[in-house]
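What you see is the complex with one protein chain gone and the rest in place.
Chain nomenclature is as follows: A and B, assigned in order of appearance, with residue numbering initiated at 1 for each chain independently.
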Amino acid sequence: MTHAANVFSGYVLAAVATAAYVVWVIRRGRTLGRHLGIGARGPVSDVADESRPRD
Amino acid sequence: MWREIWLVCRKDMIIEWRARVTLVQIVPTVLLVLVVFAFALDANPSLLGAGAGGLFWVAVLFGAVLGAKRSFDIEAEGGNLDALRLGGLVPAAILWGKAAALALQLVLVGVFAAAGLLVLYSVTVHDWLLIVVAGLCGMAAFAICGTLYGAMTVGLRSADTLLPLLLIPVAAPVLLAGTRAFDVALGTSADQGWSWTALLAVVLVTYVAVGWAAAGPLLEDA
Partner (left out) sequence: MIETPEPDLREQAQRAGSLSMTGSVATRVLGVVAIAAVGVMALLALWISPADAVQGDAVRLMYVHVPSIWVAYGGFVLTAFASARVLWRTRSGVGGTYGVIADRQARRWDRVAGAAAELGVLFTALTLVTGSLWGKVTWGTYWQWDARLTTTVLLFVTYLGYLALRRLPAESRARARRSAVMALIAVVNLPIVHYSVDWWRTLHQEASLNLEPGGDRNITGEMYWTLLYSWATFTVVALWIGIHRYRVLRLEELAEEASLEELLAQRRDEQAAGR
């Protein structure tokens, strides 16, 4: 394999893997949110609030 | 405390004496692994001799995985672990008692595996003391690791398949150091066998410290 081919496949693999993970996370969030009946402006903000530590 | 550890250890040894799972299942499996390695290496005596130290430790590691699983299978049945806790035993006593019992059983496995090495791979031992000390340190380290991870996965549905994945990476330093020490003791390498044994001892001490710290969180109302 040439340098360019390896560089190309490295970048493509990294991009695809990361993008796939992002899509998976966001889709899973949506599916679960729907399942729980949480709307966009509903208790999601609670979820967001949870991320802020309140020590 | 020592008495409680002894009680738990004795309990496990009595169960082993009655069921003989280690003797009639784990020991034969480990010997089988030694035979299968000969298939993989085309029964080449020089290759088998050169790799004997490593093959011994890999075989014993498989035995340790099985032993750790077995050690907590007997506790998962009928909520035995809860019974022990309700009986007033502190978590550390349960952990160390089980680790001691597992170590004893692994020594048994190791003795058979070493005999298998002598017979099947026709190795010659140059330094018996090194074999014994490194062997004991390694078995004890495997036993502590195995007990910790056994306690971690006790009662979980896919514990059988998960345990090797958890145990093998964490046991890698023991495998490596034990192999090097055995290579020296068997005369296949001019390494510093006692330094590797010292590393095994350091690993062992570290695991003992981790075990003390982890016993509580792992076994308290688990």
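Criterion: contacts are C-beta pairs under 8 Å (C-beta built on N, C-alpha and C of every residue); 3 or more make two chains touch, one makes a residue touch a chain.
Because the structure is predicted, anything quoted here is derived from the model rather than measured.
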| item | value |
| --- | --- |
| Contact list for the unshown chain, restricted to visible chains | A, B |
| Selected residue (touches chain absent from view) among B:40, B:83, B:111 or B:172 | B:172 |
| Interface residues of subunit A (partner: the chain not displayed) | 1-4, 6-7, 9-11, 13-15, 17-18, 21-22, 25-26, 28-30, 32-41, 44-45, 47-48, 50-51, 53, 55 |
| Subunit B residues touching the omitted chain (full complex) | 148-149, 152-153, 156-158, 162, 165-166, 168-170, 172-173, 176-177, 180, 191, 199, 202-203, 206, 210, 213-214, 216-218, 221-222 |
